[in-house]
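All protein chains of the complex are present and in place, except for one that has been dropped.
After this line comes subunit A, so read on.
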Amino acid sequence: MHKLGRGHRDKVQQFMTITGASEKLALQALKASDWHLEGAFDFFYGQQSHIKSYTNTTHLEELYKRYKDPYTDMILADGITLLCNDLQVDPQDIVMLVVSWHMKASTMCEYSKEEFFTGLQALGIDSLEKFRERIPFMRSELKDEQKFREIYNFAFGWAKEKKSLALDTAIGMWQLLFAEKQWPLVDHWCQFLQARHNKAISRDTWSQLLEFARTVDPALLNYDAEGAWPYLIDEFVEYLNENGIIQNGQFK
């Protein structure tokens, strides 16, 4: 580090903070991209796919055995709770969603063997220690715009029952997700749904809500009534106006 100029040192620091990578990896990535942070990120994340081959399958088997249900070849709720304890992470912690996303888990509260293996290999994990180390990295993934969108949209499929998402589950997830992303209207949105909608959430509404949160400002100044938003969102806008939450382009 001493041979680096101040600018480069800062970049390394930044890189490590954002990605949770080690100093060695940070240097490797930055050098490979000629000290451009963006390029370094691409390089670094690209590397992740190579890491898969370095995980030890035997260790993974052991890990899996620890959590799997005694009667079925799957990890069920109890196993997941145990895993969270081992990781010193709250089962409600949003990082578990990221884990599930890496696993491409088909439904919440259970992991198939394949899903468990897929996920951990993708993350380069074959031990609890490595798992714990990867947690900051996974948290950081939520800060990436593109990944957040993928995780957000994944969440619907993962948490839904049949074709739609139960309202309570949806509200819970929205509050978790938008705590990360900071959408000022999230509480009003949840209140509105409970007061006026009281039904399950469709996939279209779920995914369009993210777009809405992303592109429309909280004072609704650039809300386009002709913007083909789902009707539930149109109703939400009406609700905000009716209840004086948005007045004259001001968000209270």
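The rule is simple: a contact is a pair of C-beta atoms (placed from the backbone, for glycine too) under 8 Å apart; a residue touches a chain by one contact, two chains touch by 3 or more; residues count from 1.
FYI, contacts and distances are computed from a predicted model.
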For this session: Could you tell me which of "Cullin family profile domain-containing protein", "ER membrane protein complex subunit 1", "Phosphatidate cytidylyltransferase" or "60S ribosomal protein L6" is the UniProt name of the chain missing from the displayed complex?
Result: "Cullin family profile domain-containing protein"
Exercise. Any idea which of A:6, A:65 or A:163 touches the chain not displayed?
Worked result: A:163
For this session: Out of A:10, A:204 or A:217, point to the residue that touches the absent chain in the complete complex.
Result: A:204
For this session: Please give every residue of subunit A in contact with the chain that is not shown.
Result: 163-164, 202-205, 208, 211, 226-228, 230-231, 234
